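The structure follows.
Only one protein chain is missing from this complex, and each of the others stays in its spot.
And then subunit A:
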Amino acid sequence: MGAVMGTFSSLQTKQRRPSKDIAWWYYQFQRDKIEDELEMTMVCHRPEGLEQLEAQTNFTKRELQVLYRGFKNECPSGVVNEETFKQIYAQFFPHGDASMYAHYLFHAFDTTQTGSVKFEDFVTALSILLRGTVHEKLRWTFNLYDINKDGYINKEEMMDIVKAIYDMMGKYTYPVLKEDTPRQHVDVFFQKMDKNKDGIVTLDEFLESCQEDDNIMRSLQLFQNVM
(Lines give C-alpha, C1' and ligand atoms only; values in the text may rest on other atoms or scores of the structure.)
Protein backbone atom coordinates (compact mmCIF):
# COMPACT_ATOMS: atom_id res chain seq x y z
CA MET A 1 0.00 0.00 0.00
CA GLY A 2 2.81 2.33 0.83
CA ALA A 3 4.54 1.50 -2.43
CA VAL A 4 1.35 2.18 -4.33
CA MET A 5 1.04 5.54 -2.67
CA GLY A 6 4.64 6.35 -3.38
CA THR A 7 4.48 5.59 -7.06
CA PHE A 8 1.19 7.35 -7.45
CA SER A 9 2.41 10.52 -5.86
CA SER A 10 5.50 10.57 -8.06
CA LEU A 11 3.35 9.96 -11.10
CA GLN A 12 1.06 12.74 -10.10
CA THR A 13 3.82 15.28 -9.83
CA LYS A 14 5.54 14.34 -13.07
CA GLN A 15 2.62 13.99 -15.37
CA ARG A 16 0.59 17.14 -15.24
CA ARG A 17 -1.47 16.47 -18.35
CA PRO A 18 -3.88 13.56 -18.31
CA SER A 19 -3.06 10.97 -20.88
CA LYS A 20 -4.77 11.38 -24.20
CA ASP A 21 -4.98 8.96 -27.01
CA ILE A 22 -2.70 8.69 -29.99
CA ALA A 23 -4.97 10.65 -32.30
CA TRP A 24 -4.84 13.74 -30.17
CA TRP A 25 -1.06 13.68 -30.02
CA TYR A 26 -0.83 13.29 -33.78
CA TYR A 27 -3.12 16.21 -34.32
CA GLN A 28 -1.02 18.37 -32.03
CA PHE A 29 2.12 17.39 -33.85
CA GLN A 30 0.64 18.31 -37.19
CA ARG A 31 -0.57 21.60 -35.86
CA ASP A 32 2.82 22.45 -34.48
CA LYS A 33 4.40 21.59 -37.78
CA ILE A 34 2.03 23.87 -39.64
CA GLU A 35 2.69 26.64 -37.18
CA ASP A 36 6.41 26.23 -37.71
CA GLU A 37 5.96 26.54 -41.45
CA LEU A 38 3.81 29.60 -41.07
CA GLU A 39 6.38 31.15 -38.83
CA MET A 40 9.05 30.53 -41.40
CA THR A 41 7.07 32.38 -44.02
CA MET A 42 5.89 35.14 -41.74
CA VAL A 43 9.17 36.11 -40.32
CA CYS A 44 11.38 38.76 -41.81
CA HIS A 45 10.10 40.82 -44.60
CA ARG A 46 12.93 43.02 -45.64
CA PRO A 47 12.28 46.32 -47.34
CA GLU A 48 13.82 47.39 -50.58
CA GLY A 49 17.06 49.20 -50.58
CA LEU A 50 17.54 52.56 -49.02
CA GLU A 51 18.31 54.26 -52.33
CA GLN A 52 15.13 53.02 -53.92
CA LEU A 53 13.02 54.22 -51.02
CA GLU A 54 14.76 57.54 -51.08
CA ALA A 55 13.93 57.92 -54.72
CA GLN A 56 10.31 56.91 -54.24
CA THR A 57 9.58 59.11 -51.27
CA ASN A 58 10.32 62.62 -50.18
CA PHE A 59 12.48 61.61 -47.21
CA THR A 60 16.21 61.79 -46.89
CA LYS A 61 18.33 58.79 -46.08
CA ARG A 62 18.73 59.78 -42.46
CA GLU A 63 15.02 60.23 -41.99
CA LEU A 64 14.36 56.86 -43.52
CA GLN A 65 16.87 55.35 -41.14
CA VAL A 66 15.19 56.85 -38.12
CA LEU A 67 11.78 55.76 -39.37
CA TYR A 68 12.93 52.24 -40.03
CA ARG A 69 14.54 51.89 -36.65
CA GLY A 70 11.28 52.83 -34.94
CA PHE A 71 9.32 50.57 -37.25
CA LYS A 72 11.56 47.58 -36.72
CA ASN A 73 11.51 48.09 -32.97
CA GLU A 74 7.79 47.58 -32.76
CA CYS A 75 7.46 45.05 -35.57
CA PRO A 76 10.55 42.89 -35.79
CA SER A 77 8.98 40.78 -38.48
CA GLY A 78 8.95 43.66 -40.89
CA VAL A 79 5.20 43.94 -41.36
CA VAL A 80 2.50 45.51 -39.25
CA ASN A 81 -0.76 43.69 -38.89
CA GLU A 82 -3.93 45.37 -37.84
CA GLU A 83 -3.73 44.32 -34.20
CA THR A 84 -0.28 45.77 -33.70
CA PHE A 85 -1.34 48.88 -35.57
CA LYS A 86 -4.29 49.37 -33.26
CA GLN A 87 -2.19 48.80 -30.16
CA ILE A 88 0.42 51.31 -31.24
CA TYR A 89 -2.13 53.92 -32.12
CA ALA A 90 -4.05 53.35 -28.89
CA GLN A 91 -1.01 54.24 -26.86
CA PHE A 92 -1.20 57.79 -28.08
CA PHE A 93 -4.77 58.19 -26.96
CA PRO A 94 -5.09 56.82 -23.48
CA HIS A 95 -8.35 58.63 -22.79
CA GLY A 96 -10.63 56.90 -25.21
CA ASP A 97 -10.92 54.10 -27.68
CA ALA A 98 -8.81 54.59 -30.76
CA SER A 99 -9.41 51.19 -32.30
CA MET A 100 -12.03 52.19 -34.89
CA TYR A 101 -10.06 55.11 -36.21
CA ALA A 102 -6.95 52.94 -36.27
CA HIS A 103 -8.92 50.39 -38.26
CA TYR A 104 -9.81 52.94 -40.91
CA LEU A 105 -6.27 54.25 -40.92
CA PHE A 106 -4.93 50.77 -41.39
CA HIS A 107 -7.08 50.22 -44.40
CA ALA A 108 -5.98 53.52 -45.82
CA PHE A 109 -2.34 52.56 -45.35
CA ASP A 110 -2.81 49.09 -46.68
CA THR A 111 -3.27 50.11 -50.31
CA THR A 112 -3.07 46.59 -51.67
CA GLN A 113 -5.57 45.27 -49.09
CA THR A 114 -3.32 42.41 -48.07
CA GLY A 115 -4.01 42.75 -44.37
CA SER A 116 -0.50 43.80 -43.48
CA VAL A 117 1.44 46.96 -43.96
CA LYS A 118 5.01 46.68 -45.06
CA PHE A 119 7.60 49.31 -44.46
CA GLU A 120 7.40 50.55 -48.03
CA ASP A 121 3.66 51.17 -47.75
CA PHE A 122 4.19 52.84 -44.42
CA VAL A 123 6.85 55.16 -45.69
CA THR A 124 5.01 55.95 -48.90
CA ALA A 125 1.92 57.02 -46.99
CA LEU A 126 3.98 59.04 -44.53
CA SER A 127 5.75 60.73 -47.38
CA ILE A 128 2.43 61.85 -48.83
CA LEU A 129 1.08 63.00 -45.50
CA LEU A 130 4.12 64.88 -44.33
CA ARG A 131 5.85 65.97 -47.48
CA GLY A 132 3.29 65.71 -50.20
CA THR A 133 1.48 68.45 -52.09
CA VAL A 134 -1.85 69.71 -50.87
CA HIS A 135 -3.55 67.85 -53.67
CA GLU A 136 -1.95 64.56 -52.69
CA LYS A 137 -2.83 65.04 -49.04
CA LEU A 138 -6.42 65.78 -49.82
CA ARG A 139 -6.65 62.81 -52.09
CA TRP A 140 -5.23 60.59 -49.37
CA THR A 141 -7.74 61.95 -46.88
CA PHE A 142 -10.56 61.32 -49.33
CA ASN A 143 -9.33 57.79 -49.64
CA LEU A 144 -9.38 57.48 -45.86
CA TYR A 145 -12.97 58.66 -45.61
CA ASP A 146 -14.10 56.44 -48.44
CA ILE A 147 -14.36 53.27 -46.45
CA ASN A 148 -15.58 50.97 -49.18
CA LYS A 149 -13.25 52.56 -51.74
CA ASP A 150 -15.95 53.14 -54.30
CA GLY A 151 -14.94 56.70 -55.08
CA TYR A 152 -17.74 58.40 -53.19
CA ILE A 153 -18.25 59.38 -49.60
CA ASN A 154 -21.77 58.95 -48.39
CA LYS A 155 -23.25 59.96 -45.08
CA GLU A 156 -22.89 56.56 -43.44
CA GLU A 157 -19.18 56.40 -44.14
CA MET A 158 -18.70 59.89 -42.81
CA MET A 159 -20.78 59.02 -39.78
CA ASP A 160 -18.50 56.07 -39.07
CA ILE A 161 -15.38 58.17 -39.38
CA VAL A 162 -16.68 60.98 -37.20
CA LYS A 163 -17.96 58.52 -34.63
CA ALA A 164 -14.51 56.90 -34.56
CA ILE A 165 -12.90 60.29 -33.98
CA TYR A 166 -15.30 61.06 -31.16
CA ASP A 167 -14.62 57.67 -29.62
CA MET A 168 -11.02 58.69 -29.20
CA MET A 169 -12.08 61.44 -26.85
CA GLY A 170 -13.30 58.99 -24.27
CA LYS A 171 -15.91 59.63 -21.67
CA TYR A 172 -14.52 62.47 -19.60
CA THR A 173 -14.99 65.48 -21.79
CA TYR A 174 -16.21 68.98 -21.33
CA PRO A 175 -18.94 69.56 -22.42
CA VAL A 176 -20.39 66.13 -22.02
CA LEU A 177 -20.62 64.23 -25.28
CA LYS A 178 -24.17 63.80 -26.37
CA GLU A 179 -25.62 61.09 -28.57
CA ASP A 180 -26.20 63.12 -31.70
CA THR A 181 -23.10 65.29 -31.59
CA PRO A 182 -21.41 63.22 -34.29
CA ARG A 183 -24.53 63.38 -36.43
CA GLN A 184 -24.68 67.12 -36.21
CA HIS A 185 -21.01 67.31 -37.00
CA VAL A 186 -21.53 65.16 -40.08
CA ASP A 187 -24.43 67.35 -41.17
CA VAL A 188 -22.26 70.43 -40.95
CA PHE A 189 -19.57 68.66 -42.92
CA PHE A 190 -21.96 67.63 -45.65
CA GLN A 191 -23.41 71.08 -45.87
CA LYS A 192 -19.95 72.37 -46.57
CA MET A 193 -18.67 69.66 -48.87
CA ASP A 194 -21.65 68.45 -50.86
CA LYS A 195 -22.00 71.08 -53.54
CA ASN A 196 -24.80 69.64 -55.58
CA LYS A 197 -26.66 68.31 -52.53
CA ASP A 198 -27.00 64.83 -53.89
CA GLY A 199 -26.06 63.17 -50.61
CA ILE A 200 -22.61 61.99 -51.65
CA VAL A 201 -19.30 63.75 -51.91
CA THR A 202 -17.09 63.04 -54.87
CA LEU A 203 -13.38 63.63 -55.03
CA ASP A 204 -13.75 66.85 -57.01
CA GLU A 205 -16.33 68.28 -54.65
CA PHE A 206 -14.09 67.38 -51.75
CA LEU A 207 -10.99 68.95 -53.29
CA GLU A 208 -12.89 72.07 -54.26
CA SER A 209 -14.53 72.56 -50.86
CA CYS A 210 -11.35 71.99 -48.95
CA GLN A 211 -9.40 74.39 -51.06
CA GLU A 212 -12.00 77.05 -50.40
CA ASP A 213 -11.67 76.68 -46.65
CA ASP A 214 -8.75 78.59 -45.15
CA ASN A 215 -8.78 76.69 -41.90
CA ILE A 216 -8.34 73.38 -43.59
CA MET A 217 -5.61 74.67 -45.83
CA ARG A 218 -3.73 76.07 -42.90
CA SER A 219 -4.06 72.97 -40.78
CA LEU A 220 -2.85 70.79 -43.61
CA GLN A 221 0.46 72.58 -43.40
CA LEU A 222 0.66 72.00 -39.69
CA PHE A 223 2.72 68.87 -39.71
CA GLN A 224 5.06 69.98 -42.41
CA ASN A 225 8.25 69.64 -40.43
CA VAL A 226 7.35 66.74 -38.22
CA MET A 227 10.45 64.78 -39.04
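We take it that a residue touches a chain if its C-beta (ideal position, glycine included) is under 8 Å from a C-beta of that chain, and two chains touch if they have at least 3 such contacts; residues count from 1.
Everything below uses one rule, namely that contacts and distances are computed from a predicted model.
Student: Tell me the UniProt protein name of the chain this structure doesn't show, selecting from "Transcription initiation factor TFIID subunit 5", "Potassium voltage-gated channel subfamily D member 3 isoform X2", "Myotubularin-related protein 6" or "Alkylglycerone-phosphate synthase".
Tutor: "Potassium voltage-gated channel subfamily D member 3 isoform X2"
Student: When the complex is taken as a whole, what residues of subunit A touch the one chain not shown?
Tutor: Answer for subunit A: residues 1, 4-5, 8-9, 12-13, 62, 66-67, 69-71, 73-74, 88-89, 91-95, 101, 104-105, 108, 122, 125-126, 129-130, 137-138, 140-141, 144-145, 161-162, 165-166, 168-181, 184-185, 188-189, 193, 206, 210, 215-216, 218-220, 222-223, 225-227 touch the chain left out.
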